[in-house]
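One protein chain omitted, others in place.
Up next, chain A:
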Amino acid sequence: MLAAKLNGWMRHIPVWAVWLVALLPVPALLYLAATGGLGREPIEALEHELGEIALKLLILGLCITPLRRFFGINLLRFRRALGLLAFTYVALHLLVWLVLDVQILSQIWADILKRPYITIGMAGFVLMIPLAVTSNNLSVRKLGPRWVKLHRLTYAAVLLAGVHFVMVRKGFQFEPLIYLAVIGLLIGLRFLPKQSRRVSKAVP
């Protein structure tokens, strides 16, 4: 009942509106960073904000399938946008790191190879490239079942991003561990036996 109502309501939200709302933080953050609104050290703050939004979008993307499977809420239309938006934010996060943070060209490679948390973040980003490139109707049609297989890379990419976040923080901190647990849970749901789906379908 509620799910059906929600689904009907969601149908009226155009995908471009999701893009618009989700991209609003970009100009807002840039403005704040340039005018002192992000505190005394805007480069690190910008890096953190972009990384956190990227991670949240990735997690939202992982929610779509379980929401449909367990609650009958269908947000499938927005999944591609969420994925591409997450990729956009990771790319901006990386860009800030390259241009504003590290600056020194020789140190970029050294950091990617030598610093495990950068290596892992970079691995996550690299895994996302084929996913972003194939997030269009043409690729879905051309790749067929291979598309579904390829897009299972999402799980690895999001896990790497979660681990990267845990490694960034110093000391024992709850916040990144909670993110990692949520990611683990959402991926774990994929491995539940399909039986429960039939049950929920049997009781419409």
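FYI, contacts are C-beta pairs under 8 Å (C-beta built on N, C-alpha and C of every residue); 3 or more make two chains touch, one makes a residue touch a chain; residues count from 1.
Simple rule for what comes next: contacts and distances are computed from a predicted model.
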Subject >> Name per UniProt, for the chain absent here [options: "Protein-methionine-sulfoxide reductase catalytic subunit MsrP", "Succinate dehydrogenase iron-sulfur subunit", "Twin-arginine translocation pathway signal" or "Manganese ABC transporter permease"] >> reply: "Protein-methionine-sulfoxide reductase catalytic subunit MsrP"
Subject >> Touch with the omitted chain, as defined above, among A:W109, A:F172 or A:F191 >> reply: A:F172
Subject >> Candidates A:L6, A:I43 or A:V140 - the one touching the absent chain >> reply: A:I43
Original post:
Which chain A residues would touch the chain omitted from the figure, given the whole complex?
Top reply: 33-36, 39-44, 46, 100, 103-104, 107, 110-111, 114-117, 167, 169-174
